[in-house]
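Yeah, one chain of the complex is gone here, protein chain that is, but the others are all in their spots.
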Amino acid sequence: MKILYIGDIMGEPGRRAVGRMVPRVVSQRQVDVVIGNGENVAGGFGITPELAEELFEMGLSVITTGNHAWDKKEILDYFPREPRLLRPANYPAGVPGNGSYVVETPGGEKLAVLQLMGRAYMPTLDCPFQVAKREVAKLKREAAAVLVDMHAEATSEKMAMGHYLDGDVVAVVGTHTHVQTADEQILPKGTAYLTDIGMTGPLHGVIGVKKELAIEKFLTGMPKRFEVASGPTVFCAVLIEVDAQLGKAITIERIRVID
Amino acid sequence: MKILYIGDIMGEPGRRAVGRMVPRVVSQRQVDVVIGNGENVAGGFGITPELAEELFEMGLSVITTGNHAWDKKEILDYFPREPRLLRPANYPAGVPGNGSYVVETPGGEKLAVLQLMGRAYMPTLDCPFQVAKREVAKLKREAAAVLVDMHAEATSEKMAMGHYLDGDVVAVVGTHTHVQTADEQILPKGTAYLTDIGMTGPLHGVIGVKKELAIEKFLTGMPKRFEVASGPTVFCAVLIEVDAQLGKAITIERIRVID
Amino acid sequence: MKILYIGDIMGEPGRRAVGRMVPRVVSQRQVDVVIGNGENVAGGFGITPELAEELFEMGLSVITTGNHAWDKKEILDYFPREPRLLRPANYPAGVPGNGSYVVETPGGEKLAVLQLMGRAYMPTLDCPFQVAKREVAKLKREAAAVLVDMHAEATSEKMAMGHYLDGDVVAVVGTHTHVQTADEQILPKGTAYLTDIGMTGPLHGVIGVKKELAIEKFLTGMPKRFEVASGPTVFCAVLIEVDAQLGKAITIERIRVID
Partner (left out) sequence: MKILYIGDIMGEPGRRAVGRMVPRVVSQRQVDVVIGNGENVAGGFGITPELAEELFEMGLSVITTGNHAWDKKEILDYFPREPRLLRPANYPAGVPGNGSYVVETPGGEKLAVLQLMGRAYMPTLDCPFQVAKREVAKLKREAAAVLVDMHAEATSEKMAMGHYLDGDVVAVVGTHTHVQTADEQILPKGTAYLTDIGMTGPLHGVIGVKKELAIEKFLTGMPKRFEVASGPTVFCAVLIEVDAQLGKAITIERIRVID
């Protein structure tokens, strides 16, 4: 099974890049499952039901989110209705939506996708490590192959999660920082790992935001309404080949294409 | 002029990797100036005068540090005596040491190295953006080529600094997160940029730390004495070619070698 | 000279309490100058020109703000036009508004009011300690008596400022935490000090916010639109008597009245 996971999709430029690149990569690399992080598709802040539908139509089987999950109010009611739209599983009991979903390919192979969120420099949630162990055990009763998205800021928390789940899941990949890291690897016990997939969106902004606005915020300390940057885009993703029956990673490969 | 900048050198494994790799890269790639981040050379925490001397003997012309600059007390008196050992320039007035140094090659070419530290999720210092403008202007009277190390956690603050100084300096490269990023590029106005060079040290730890200790810290929330991991090492660096007379970047290339 | 400083005025209930209490305290205690913190007067978030006018009409001579200074966009243009409305003086150069104002009483006595903002667990600004020394020196050329508001979260940063300025200013009082502290004192070198004046607003909320909303935010980790609580109100202020000619504090007294 070949999985394509697209990093944080930023605004309209990000969605266009997804529309352009997904069909190409899927056919060239024989991708079976496409996943994407959608926490920034709505002008950089959150996601709406319409934009989620748009991404599903572009071929995504699962959409993950993160700390920006709730930026658009209209998504609150949509979360419980759409099991393919995830929010981190370590949000406490009572929060709308789900943290995992099991995809089944036309050929009958299964992949469980689990999203977690880190707590270092992030909102305080339930412990992602405790939740990971519990949820991975549960999901493995449904699917031998479990892929984990660790949406987090600190490299240490992401790598700790990689090693913590090493051997239990097919992959631990990170989202949230909007910059792709170059440390793709198969960890010692067989789990594919990448600290951050990177953003799909404007290349010449500041993590997708118009650079002048981001710089002014750092210079003044004042709040600033952000806008998505324009210009050339970058498509950041990761391609993971797994043995879905055995629940083992085979290869992990970064994709970073500038149009 | 070819510059090799080695990312955060972690403990004894990191120093060994530097000793092994620097002569090789310098001769193969005709490197003129070697710089390295030394904030973690002393068992992961800080640097001592002896270890600084050891790195200078291995061929480094400048050693940068960061938030771990002060971990070893014996370094406090050494800072004012050794201008080639830098701490971020945006520490306030009165703090020992310097934030910049001008290297001169045997061929008479000059490179100014300036270190700054970010403030997002970091200790609160003077504004790195204000200090950058002031110090770069000063340094350009001495050397057309200025290289900036932005030691910071947040990708947004590093990219904002890259764009803020774009066209004014030959390069803005990042350190501190210990994970190399894959976004090397020449920014629109000509500055070479990389969000983080990555760590030189143990490959299978958690940003260089023994993984069991890092995981236990996340699981318990208790303070934990960290130890440098062992096993295979990774050498992370960046190779930047610049026109030192014109103060222009020519190329930027990541180096990531696992022994 | 008797100064009444009213802590963070929270929404409509806070404004009503100000309207009710100020005339009473001013006449009973022969107050010469009334100051109030207005960062939460507009429904808990920021201040508008209209609400600033309303507070001036209620007898305030100076309005301070804080991290919520910019919550309402319409205040941006008003700041440069109204010197009696302050924002912390350690916002960087280029930020609209002023950080200090010199009040003159009908009797010709002068009081300089300076607002600073802490950086621990707060937005990163210029160093409040460096700015304090510079601004206090400047203000003392205009008025022997300088009062400092340290708008900050951490008790340590507020007390450090108190001792740092002890003997140089008539008072260092804190705002921002919305809970009055019980440590009013004259510091060893003569400066009146109180860590936090406390909030003027709804008594039975969570720092002024409807308690159900605040609790739900802590329980879910999701963003939550806050509303000002209702019910009985508390008026929190501090009364400081100073010798304006000598620039010396005489007494400091907390006021906390529940209606």
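Lettered A, B and C in written order, each chain numbered from 1.
The rule is short, and it goes like this: contacts are C-beta pairs under 8 Å (C-beta built on N, C-alpha and C of every residue); 3 or more make two chains touch, one makes a residue touch a chain.
This one's a predicted model, so the numbers in the text were calculated from it and none came from an experiment.
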{"item": "Residue in contact with the excluded chain [from C:E109, C:E135, C:E153 or C:E241]", "value": "C:E153"}
{"item": "Residue of C:Y5, C:Y78, C:Y91 or C:Y164 in touch with the missing chain, whole complex considered", "value": "C:Y164"}
{"item": "Residue in contact with the excluded chain [from C:S61, C:S100, C:T177 or C:T191]", "value": "C:T177"}
{"item": "Sites on chain B contacted by the missing partner chain, in the whole complex", "value": "70-71, 91-92, 94-95, 123-125, 219-223"}
{"item": "Those residues of chain A which, in the complete complex, touch the missing chain", "value": "92, 119-120, 124, 126-127, 130"}
{"item": "Chain C residues that touch the omitted chain in the full complex", "value": "121, 127, 129-130, 153-157, 159-160, 163-164, 177-183, 185, 187-188, 195-196, 198, 203-207, 209, 211, 214-215, 218-219, 254, 256"}
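Please note the rule applied: only the chains that are shown with their structure count from here on.
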{"item": "Touching chain A and also chain B, the following chains", "value": "C"}
{"item": "Same-site or different-site touching of chain A by its copy chain C, using the half cut", "value": "same"}
{"item": "Remotest chain, chain B as reference, centres from CA atoms", "value": "C"}
{"item": "Rounded Å distance, chain A centre to chain B centre (Cα mean)", "value": "30"}
{"item": "Inter-chain centre distance, chain A versus chain C - centres from mean C-alpha coordinates, in Å", "value": "44"}
{"item": "Touching two or more other chains - residue numbers and ranges from chain B", "value": "127, 130"}
